[in-house]
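Here the complex is missing a single protein chain, while all its other protein chains stay put.
Per-chain numbering from 1; labels A, B and C assigned in written order.
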Amino acid sequence: MKPFELLEGQPAGGDRYIGLTLKGYLDAHTVTEFESHMDRSIEQGGRRYLLDVSELSYISSAGIGALMGLTQRLRREQGELVLLRPNEKVFKILEKLGFTKIFRLAWTREEGERMLGV
Amino acid sequence: MKPFELLEGQPAGGDRYIGLTLKGYLDAHTVTEFESHMDRSIEQGGRRYLLDVSELSYISSAGIGALMGLTQRLRREQGELVLLRPNEKVFKILEKLGFTKIFRLAWTREEGERMLGV
Amino acid sequence: MECTERQIAALDLVCSPRTEVLNLIRNVVTTVSREAGFGPDDTSQIEISVDEACTNVIRHAYTGYPKGADDPGQVALRVQICPMADRMAITVIDQGRRTSCEAFRGIASLEEYIAQPQAHHGLGSYIISRFMDKVEYHSSPETGTVLVMVKYRRSTEETAP
Partner (left out) sequence: MECTERQIAALDLVCSPRTEVLNLIRNVVTTVSREAGFGPDDTSQIEISVDEACTNVIRHAYTGYPKGADDPGQVALRVQICPMADRMAITVIDQGRRTSCEAFRGIASLEEYIAQPQAHHGLGSYIISRFMDKVEYHSSPETGTVLVMVKYRRSTEETAP
């Protein structure tokens, strides 16, 4: 298994939103790759993201901080970031810290699309 | 998961043979429990054993030595010990050391029963 | 190692202060925590706390530490893990740039974190204080910076909100 993988556009949301899949762990080591990918994508006009995190095995404050920065940045531009299906371990960490009230979480793709307003 | 579990008689071989299931790891720590169980069983007349090792996750020389002692002891008394379905990891260790030529290994219960001559 | 209590094992990891080592440290800590009888929730909280402490050492104590240099004997991030009868103690040690106790404290609440305008800071220390039962931080030129974190084993896995 690769420690970290970011796959774009599978399955794609057409031009309504960008579908991404995040696999492995998002820590201080891998977060820079994630952030620069997202920076490029937003610069190219991306505003609505459905981020499949079901295969994300671990997240630390570095990763949470990146998601936080993204969320605030996108909301400022009338965009949105939705996290799809965090696993139990990641969910519990986010929940205990209070981030489940800040991030938008969806459990199905349809629910996620509704949250993105598409 | 318990580190080590030895279950007898499920499924039983009637009085034709004794079916055992070994789970967890068989190392210098757990081998004494295994050996004393087998000692008691043989003293009570057991001679033919089908040992399901499919859920045995690890074996060291302590465990191999116990199986070796059992095998030789049972063969002296016209009995036999058959190991059922070792997992890939355990099999490779036994194979590289040459023990797959010494122990009797079966991949199905029927094959194991044939090897026991029942 | 600083494990004076009765215990059957103590681990000492000496690492280069590079983010590459975080996954190894997490895996080792997780292994020991499970083996010591901690459940999945507690193990996960220990894992992230240790990660945060180590990330701080790499990012703050050793800022500017050259990426290519690889001699943990000289510039080291040290993690000591002591599983004990009723708890696990983890000590993270560095010989890098020292900071004040106050700076280390990070944010006091999540609200404070969200209110930050741009880059978000202080979450690491907050996580450690939320998830570990006891946190001690001291720093001196002789000892370097030493962060001791303790988590007690609960009989059942329950976690306050």
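The rule is simple: contacts are C-beta pairs under 8 Å (C-beta built on N, C-alpha and C of every residue); 3 or more make two chains touch, one makes a residue touch a chain.
This is a predicted model, so every value here is computed, not measured.
Peer 1: Using the whole complex, pick out the displayed chains that touch the missing one.
Peer 2: B, C
Peer 1: On chain B, where is the contact patch with the chain that was removed from view?
Peer 2: Answer for chain B: residues 3, 25, 27-29, 58, 60-62, 64-65, 68-69, 89, 92-93, 96-99, 102 touch the chain left out.
Peer 1: Considering the whole complex rather than only what is displayed, give the residues of chain C touching the chain that is not shown.
Peer 2: Listed in rising order, the touching residues are 1, 6-16, 18, 20-21, 23-25, 27-28, 31-32, 35, 70-72.
We take it that only the chains that are shown with their structure count from here on.
Peer 1: Hey, how far is the Cα centre of chain A from the one of chain B, in Å?
Peer 2: About 50 Å, centre to centre.
Peer 1: Roughly how far is chain B from chain C, going centre to centre by Cα mean, in whole Å?
Peer 2: 44
Peer 1: Listing for chain A: what residues touch at least two other chains?
Peer 2: As it turns out, chain A has no residue touching two or more other chains.
Peer 1: Residue numbers in chain C touching 2 or more other chains?
Peer 2: Counting only residues that touch two or more other chains, chain C contributes none.
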